[in-house]
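One protein chain omitted, others in place.
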Amino acid sequence: MGFTSFNFLIFFPLLIILYYATPLKFRWCTLLIASYYFYVNIKPCFALITAGITLSTYIFTRFMDNTNDESLKRKFMVMNIILILLPLIFFKYFSTVNKGIFSMLESFHLRWALPEIKLFLPIGISFYTFMAVGYTVDVFNQEIKSEKNIGILALFISFFPLILSGPIERAKNMLPQFTAIKGLDNKMITKGFKLLLWGYFMKLVVADRLGIYIDAIYNNIYQHNGTSLLFASFLYPFQLYADLGGYSLIAIGTANTLGFNVVQNFKRPFFSVTMSEFWRRWHISLISWLTYYIFTPLSFKYRKFGIWGIVAALLLTFLISGIWHGLGLTFVVWGIIQGLFLSIEALTNDRRAIIKKKYNLNKKWWYILFGISFTFILFDASLIFGRAQNCIDALHIFFRIFTTTGDLFIGSPSTLIYCLLGLIMLLAKDFTDEYIPSRFLLFENRNKFIRVISYSSIIILILLIGVFDGGQFIYFQF
Amino acid sequence: MEGSLFIFNFRCVGRKIIYNLVLIGIIILILDSAIGKTLNYFYFTETSGVHYRTTVSMESNTAELLIFGSSRANHHYVAETLEKGLTMDTYNCGREGNTILYSYAIFKAVVKRYAPKVLIFDVNINELDYDKVSYERLSSLLPYYENHPEIRSIIELKGPFEKYKLISKIYPYNSILLTIAVGNMGLNMTRKSDLKGYVPLYDYIKDTTLHKIEMADGILDTNKVNAALGIIKYCNSNNILLIFIQSPLYAIGQNTISTNFFTKLAEENETIFWNFINDPDFINKPEYFQDQDHLNDNGANYFSNLLIGKITNLIPTQK
Partner (left out) sequence: MERYEIIEKLSSIFHKVFADKTLILSNEMTSADVNGWDSLTHMLLITEIENVFSIKFKLKELNKLRNVGDMVNIICNKL
């Protein structure tokens, strides 16, 4: 059951009632059971992996805290990290590596019948793995004491709002909250419901609707002209933002209604003026994790190389980011491209800062508009690698965009109209939040009537044009 | 102490939230009911388009010859041609993107109202395969749930919670708001002429090389098989001439589990099955096709005329 399945619509309200009916002292137990129930409902054996990672992390971190020998501590940390990463590497990359080995053997005319196992990636494994690794490193660095209660640790790793797609949280933020659960907080619950509502809007009305149109083009790239490919590529970052951003809001909103603070994951990323700023607004929890646990240690290690040390650390960090998203050449390429953009920005930072200061560019609207557009184009171009099936397709798309034009593929006009309606609403809200945050308030309006009408309207809109299943399609044949 | 603190909290603070949720819930119920009823009204006043054709198929048409199926049915069988050739009222109930489950529902609604003479079911080469999307496409039947108890069991195949989702009056009309609006406009009637359900295609296939269909082995879907068997049983007991047809493809086809299923039933004299896949009359004529899967208007007319002869031969023996 994902957040957008009907099952969740039944599970969640029941859980809230059960949760608040449980005495404060035992609420973490209710949550732990609910989290495992949630995950087991997706596939029972996946829960075993989560339990395994929890057990291993608990044992090793307790060992780490009970010894003063630095090198032994380090050994424990490394062993646990390897154990934690093994399932991730196995599930995510096994089939790719398997195929790679198979074809390599074939080229040497060796045909070993390697087991061709069709593996389904355990949902969420990428996310909670990172959370567990982060916790292990934090204990090693003595940033946090190892958790004595294995149940609380289990809850941190399996916490159902976060388990599927993040945000990736830190033990430092979550464990204290789980250990000292507070009573019912009206403001927090209200905030949670608002985030839930907007999250569902983003996912069902914007992301999934855009997906229908973009899939019709990206699944048939050899049949579409450059104009259609360009338009679909232009829309794709918005689909990603509405999808992951919407899902994150649902996750955060769910956690809020249960009384927990969770880090913000997206902060109106399309209003970034530079690529560096973009990565402070897009998938914030992932970037923070990568910065803290990979970039900073790496750039610290290479600091004697000055700016080039930073460039190397950047490229490696984004390479890892690309691989984390998926082990295909396209993801690796995407990661490296991002690393390159940021490296170029870092290398030219001094000179740009001087020019910006001289002409007071940061306050000029045309400079901001230019920055926003340029950053968007860069991110969009790199995403063509993220979306295409393989590198050849990606390059083909670029080629077609620059060499062919023609009529824009419409398919189903109502799909496009719903797409644009949803997208305009989303961007309008982000725009007002960014530049005029105190005006045009709907969910936050002081007038209760306006607030209630806003909530109701969004729910009705979701019922009218939200995408509830895969039954929607654009007929496309060549 | 903790317990009483919790109750105190819940009573004061929780009450406010519950009150707000109930208030919003009531407003939603009112809006959902009002908007849903409006959409329902305008859905059934449409005068053209795909919803209109489904409504006609289910509720008003009384043709003696009916054609069922997906887009291939819709674009391959020229109702007026068949009508003239066979001197039988004809209506094309085919609908794009829909499967035998949809056809079965239309069939059930039809036979509840009257007794047709001849039924043609156009089947794809993977018609009976299990495919998750087939169930999601059953959403095209949602507007008819309320007034057609005979098809409710089919609609409920969509998912275990459909009954509860239908509490919302807007839900059956999700994503079709604009289509309903357009369907009510006279403009649409002239734009998309209604030829007794048949929708002609006018393009020509661009890639004239014959490709071989590469299909992996699927598994037979129990619900779809039961639908086919249900149709056969009813027609056999009620003296309705039933023909399953695999209409032409511009490709080199293969024998699939669906094809074999119908072939076997025909061999056992349970039903009639005509297979036009790989028929030399069609795979050498790219000018009859708009794309690999669909005949254009020329091809449809040729095909329909061909069928007239074959069906005429059957009718005297049926009488």
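A and B label the chains in the order they appear, each numbered from 1.
We take it that contacts are C-beta pairs under 8 Å (C-beta built on N, C-alpha and C of every residue); 3 or more make two chains touch, one makes a residue touch a chain.
From a predicted model like this one, the values you see are computed outputs, not experimental measurements.
Peer 1: Of the chains that are displayed, which are in contact with the missing one across the whole complex?
Peer 2: When the full complex is considered, the omitted chain touches A.
Peer 1: Can you say which of A:179, A:296 or A:405 touches the chain missing from this structure?
Peer 2: A:296
Peer 1: Pick out which of A:42, A:346, A:361 or A:450 touches the chain that's been left out of the picture.
Peer 2: Of these options, the touching residue for the absent chain is A:346.
Peer 1: Have a look at A:22, A:276 or A:404 and name the one touching the chain we're not showing.
Peer 2: Reading the full complex, the residue touching the unseen chain is A:276.
Peer 1: Looking at the whole complex, which of A:307, A:369 or A:428 touches the chain that is not displayed?
Peer 2: From the options A:307, A:369 or A:428, the contact with the absent chain belongs to A:307.
Peer 1: Please output the residues of chain A touching the missing chain, sorted low to high.
Peer 2: Where chain A meets the chain not shown: residues 141-143, 276, 280, 291-292, 295-297, 299-300, 303-304, 306-307, 309-310, 313-314, 342, 346, 349-350, 353-354, 357.
Quick note on the criterion: only the chains that are shown with their structure count from here on.
Peer 1: If we count contacts the way the header does, which residues on chain A are in touch with chain B in the complex?
Peer 2: 6-7, 20, 23-25, 183-186, 189-190, 413-414, 417-418, 452-453, 455-456, 459-460, 463-473, 475, 477-478
Peer 1: What residues on chain B touch chain A, complex-wise?
Peer 2: Residue list for chain B touching chain A: 2-3, 5-6, 9-10, 13-14, 16-17, 20, 23-24, 27-28, 31-32, 35, 71, 96-97, 132-133, 136-140, 159, 161, 164-165, 168, 170-171, 173-179, 206-207, 291-294.
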